[in-house]
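Structure below; questions to follow.
Of the protein chains in this complex, all but one are displayed in their positions.
Coming up: chain A.
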Amino acid sequence: MIRMSAVVLAALCSFAVSAMAQEKIKIEKIMFGSGGMIAVFDEKGGKKGELPKEAFPSVPFDAADYNRNTRSVKVNAGGQEVWLSPFQVQVSAKAQVLTECQTAQRVSGTTFSSRGASECK
């Protein structure tokens, strides 16, 4: 029974992970410089030039891609795909603090449920 629960749990977890990976990141705010221009970059962070405010859809809109490490976002602007630095945007993916249950799980690998392994609410 316990083994079966673990299998179900693992399946649920992998489903949750893939769902998260597919989750669309929304761009909530773009911080344009004075003059309404913004620097745009390539995937490696090299500067490609500048684009005016009018080249971008109005916020909020879905990002074409998001890099979790650099927090840069890819957007379609003015008919081209460009990357924006994390310092120029606010996105929907936000870091959180762990709940008490998640903290216990992180340091010990278990939630100490009386009904066996379970997810933190």
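Criterion: a contact is a pair of C-beta atoms (placed from the backbone, for glycine too) under 8 Å apart; a residue touches a chain by one contact, two chains touch by 3 or more; residues count from 1.
Convention: contacts and distances are computed from a predicted model.
Enquirer: From the names "Putative Zn-dependent protease", "ABC transmembrane type-1 domain-containing protein", "Transcriptional regulator" or "Methylenetetrahydrofolate reductase", which one matches the UniProt record for the unseen chain?
Expert: Hidden chain, UniProt protein name: "Putative Zn-dependent protease".
Enquirer: Since one chain isn't shown, list which residues of chain A touch it in the complete complex.
Expert: Looking at chain A, the ones touching the missing chain are residues 31, 33, 39, 41, 44-45, 47, 69-72, 85-88, 90, 94-101, 103-104, 106-108, 110, 112-114.
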